[in-house]
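Complex shown without one protein chain; remaining protein chains in place.
Residue numbering begins at 1 within each chain, and the chains themselves are lettered A, B and C in the order written.
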Amino acid sequence: MFHRSLNVAAWTLVLVSLVSVANAGSDAPEAGRARLRDLGITTGRYAPGPLNAITDVGGVLVGHATIVRGDGALVPGHGPVRTGVTAVLPHGGDLWNQKVPAAAFVMNGNGEVTGLHWVNESGALEVPILLTNTMNVGRVSDAAVAWMIRKYPDLGIGDDVVLPVVGECDDSFLNDAQARAVGEPEVFSALDTAHSGPVAEGAVGAGTGMMAFEFKGGIGTASRVLSKEQGGFTVGALVNANFGTREDLRVAGIPVGEKIRDLMPKDMNDGSIVIVVATDAPIDSRQCMRLARRAIVGLAYTGATVRHTSGDFAVVFSTASRIPHYPKELLYSVTLLSDGHITPLFEATEEAVEEAILNAICMARTMVGRDGNTAYAIPLDRLRQAVSH
Amino acid sequence: MFHRSLNVAAWTLVLVSLVSVANAGSDAPEAGRARLRDLGITTGRYAPGPLNAITDVGGVLVGHATIVRGDGALVPGHGPVRTGVTAVLPHGGDLWNQKVPAAAFVMNGNGEVTGLHWVNESGALEVPILLTNTMNVGRVSDAAVAWMIRKYPDLGIGDDVVLPVVGECDDSFLNDAQARAVGEPEVFSALDTAHSGPVAEGAVGAGTGMMAFEFKGGIGTASRVLSKEQGGFTVGALVNANFGTREDLRVAGIPVGEKIRDLMPKDMNDGSIVIVVATDAPIDSRQCMRLARRAIVGLAYTGATVRHTSGDFAVVFSTASRIPHYPKELLYSVTLLSDGHITPLFEATEEAVEEAILNAICMARTMVGRDGNTAYAIPLDRLRQAVSH
Amino acid sequence: MFHRSLNVAAWTLVLVSLVSVANAGSDAPEAGRARLRDLGITTGRYAPGPLNAITDVGGVLVGHATIVRGDGALVPGHGPVRTGVTAVLPHGGDLWNQKVPAAAFVMNGNGEVTGLHWVNESGALEVPILLTNTMNVGRVSDAAVAWMIRKYPDLGIGDDVVLPVVGECDDSFLNDAQARAVGEPEVFSALDTAHSGPVAEGAVGAGTGMMAFEFKGGIGTASRVLSKEQGGFTVGALVNANFGTREDLRVAGIPVGEKIRDLMPKDMNDGSIVIVVATDAPIDSRQCMRLARRAIVGLAYTGATVRHTSGDFAVVFSTASRIPHYPKELLYSVTLLSDGHITPLFEATEEAVEEAILNAICMARTMVGRDGNTAYAIPLDRLRQAVSH
Partner (left out) sequence: MFHRSLNVAAWTLVLVSLVSVANAGSDAPEAGRARLRDLGITTGRYAPGPLNAITDVGGVLVGHATIVRGDGALVPGHGPVRTGVTAVLPHGGDLWNQKVPAAAFVMNGNGEVTGLHWVNESGALEVPILLTNTMNVGRVSDAAVAWMIRKYPDLGIGDDVVLPVVGECDDSFLNDAQARAVGEPEVFSALDTAHSGPVAEGAVGAGTGMMAFEFKGGIGTASRVLSKEQGGFTVGALVNANFGTREDLRVAGIPVGEKIRDLMPKDMNDGSIVIVVATDAPIDSRQCMRLARRAIVGLAYTGATVRHTSGDFAVVFSTASRIPHYPKELLYSVTLLSDGHITPLFEATEEAVEEAILNAICMARTMVGRDGNTAYAIPLDRLRQAVSH
């Protein structure tokens, strides 16, 4: 068997992973943690959707697989492991044959999201978006191919070959990055369990080992809804937040990071952010690109400085239309939002991204990783206090 | 053991592969095949280097691992396999810590070369360039990480994480693409056996299953040397040629493809090209980008039309300087070629790319792949005849 | 008075210019000159439209104003003048309020086409495209504003401000570039006399003083029509050809430039090309960008090397839809060509551009400019001979 021993090892992982997924899947706020808005802190002017999550955009699915395994000193390739994978799917249907309009913007290319050349050339997304840790991108990409083959058995035979979209941040301060612990089981789990409804945040999925503003970071999400006059569209963001120095952090404009200077990690783990934005507004790839650029504005609202070492990527898609993979007809018709009415969508994107990042740090709990390296959760009482005074 | 059974299987592969590599490594023209220039056909005005290969650029190393395994009907995931991997290294030293200036241009993003966001942001290349088949990119990327870890055991621990550069073309007309047959053994083999000197061409390494102009295609290489007054610099190109319809093919301007309309594959396998250009001219990343754009001009000289389905990528690096990964000093000094003197380098790039593509089809032998699918070698006598009349 | 003498001179110019325009407007092949196809030389596989001109795309209008004034030694700012302006309009209607989808690609930015940031951001063209000489861009741009104000008297008051699209090539080998001789009268004339039907080529309008392949160059045009199965769409190109060394020139693949080494200008005037492509295919701005990149492939077919000094710009628009300037509705519907069927449009673009460039040099007559500088017309008999042998 090709992967037998891997699979044996993997099942152990999977058990851990499924437990984590199950926990994560409960989507209950982790004990002692709360989302920004639940702390009484609001940012922006638009109202969030019912879940204040990317899944407020109808049809969008999110799945996580989390691996937390081992403790103590690093044995390279053998843990401790603090990592995972997060999947975002524009819809639960036949994505390959019913692509969605999409585009990606790279603000600082010190990082990687694979597959973006094709996303931007075609103006479409035809595969799930997967997020994971940096040195795991290859393995996750390969697992994505496997998952696609399972779903589309003719890929690379009578059907086209597939180019996965896999984004990374570096969790090596907590995680044994050399282990590249995310394999097929976790990727399949994240994809197969992806669901609508509440989204687990913080140290979950790809966010498991991430840090933001030198606090524990990871996955965060938020959404905004435009008024009826503006079209009533929803914009949702999901981020894997792994960037920033402490002093940069601003919450609702307040320099919170300057006020909480303890609880520092022993080293700076200078990372990145991948931002995924979904909307049900009928926009095409050019307009998705415009939203992707605004995602970076939302990032800046948190005080981010887009450091040399921070790979800052934004991938945006619209769920409002479908693009066939193999169009039979020469022509197709599509309904689009006029650029003259797009500014509210920009603003909603900025607000959703800003709050998604802040939700990531609010929801992440303190985590001890390899070599005892510790990423501290932002103390929510001190956050609240810093903002209110 | 993590990969034990994989490794067992892999050793079989490796044996096959090493044989292929050994054959390929002999660098002797395959029986009955010849390079364009050896047919008496010359293109361009600049003289080639001694080998007329990318390895004429001092220090550049090329390695191939080739997998030819099985015959007959496709059993998806189990062959027949006609694929491989090709490695290009700017130098044989400590590439991670002594990066080289680089840039990449994407003419048509219907394809993938991973890691280019970082190449273009940093203006440098710090990893080998690997070429392989499309659905194998993830696995090759993961193997590249493993190879880098072997070489730099502190990666992702005290050292940075690594972003591999892996480019793809689609060989699924001949190859069982679902098998993703290129794994660690082949990647390690290609990297570890990479050498200066003659470069095997045609159906070798990543070119094993490729087609160009509906002939058998694959790996080709060529070089050009500027005059002493122009700086005496060398430019070398290596391509994985897998694009084009028959009727497009032009050799030295002659519409050869229109004259050889038989020997057609039963289906069009509409692919891509990845172009690697090396030079010892002292240029920075901005200038590498300018060369990368000219690589596309050389592509067009072969009659290429840059079809919708063709991912056309060019990666360019200079071997003339070294960029430290962890600069201790704030400042460094570099010597650069003035833009006012760069046009000959553009022309040399164009000529090298054009001839590299033509060498690929001249050197590739007929190959029968999965389901009896056959890619015919261009008949050299008819090529010669077509050009001379 | 600051501009008095210039303005006095300008009226003279206008008279000359109007005569020239009248002549140019006759659209008769200049005596002794012929278009490529009329020489019995064909390139490409698609059929041209009825006029083999950009105006085969329904609704497209082209106008020229030509200034040929003075002889002998240059008196900077006072002539001799060999220049002009060419206007291309997507349609003759209310362009400002009924924009067309558009995009522009810059292959080598050693030149200028103003207004492209807005074209690419909005994905639309809302003003005429104007071509002229380099140092005249400002004055032509200002005249374009004046023309737009005349047409839209509320611009910059209750209406938006306007950003002209003006492209340049450098005609200073023949022309007194410091004179910036193209002013409002010429710009208004080119715009007001723009018409459908045959397009004057060669040394006319913006092409008056241009050189290509060290022959006399200038304006050229061509078109291609897709088959009914491919959608029956028309693609037309218009170029201002002012680039290339003699030895680069290829006609239908034949290195004609190498065969005609006399009739050289005394100095190389190393210039640029602006390419305008129109189509009635229903494509959006992303697809226009894809066509714009293929325009460069067509350029390369002529042997162009995209030298350091050559600004190579392509602007593409589609006449198939209209985008309102002030959309009242949030949403609009549009019919688009599927990317899966776009390759023929790419090929047609390449062919039209290639032939447009060759038409420019075939139609241009020898011109003597400032300081007796002479740009020789390519001798058509020798061209024919070179291609046929």
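Heads up, the rule we're going with is that contacts are C-beta pairs under 8 Å (C-beta built on N, C-alpha and C of every residue); 3 or more make two chains touch, one makes a residue touch a chain.
Please read these numbers as outputs of a predicted model, since none were measured by experiment.
Listed by label, the shown chains that the missing chain touches in the whole complex are A, B, C.
When the missing chain is restored to the complex, the residue among C:Gly72, C:Gly92, C:Gly156 or C:Gly197 that touches it is C:Gly156. Remark: the omitted chain is touched by one listed residue; of B:Val106, B:Ile129, B:Val225 or B:Leu337 this is B:Leu337.
Among the residues C:Val100, C:Met135 or C:Ile260, only C:Met135 touches the chain that is left out of the figure. Only one of C:Val85, C:Leu125 or C:Val145 touches the chain withheld from this view, namely C:Val145. Of the options A:Lys99, A:Arg180 or A:Arg250, the residue whose C-beta touches the omitted chain is A:Arg250. Across the interface with the omitted chain, subunit B contributes residues 121-123, 230-231, 282, 284-286, 290, 324, 326-327, 329-341.
Although one chain is not shown, part of subunit A still touches it, namely residues 45, 107-108, 247, 250, 252-255, 290, 293-294, 296-297, 300-301, 304-309, 339-340, 342-343, 346-347, 350.
Take subunit C: the residues that touch the chain left off the picture are 1-4, 7-8, 10, 74, 76, 106, 108-118, 120-122, 133-135, 137-145, 149, 153, 155-157, 161-164, 166, 168, 170, 172, 176-178, 180, 183-185, 311, 313.
Rule of thumb we're sticking to: only the chains that are shown with their structure count from here on.
In this assembly, the C-alpha centroid of subunit A lies 34 Å from the C-alpha centroid of subunit B. Between subunit B and subunit C the centroid-to-centroid distance comes to 37 Å (mean Cα coordinates, whole Å). Centres computed as Cα averages put subunit A at a distance of 47 Å from subunit C.
Residues of subunit B found to touch two or more other chains are 108.
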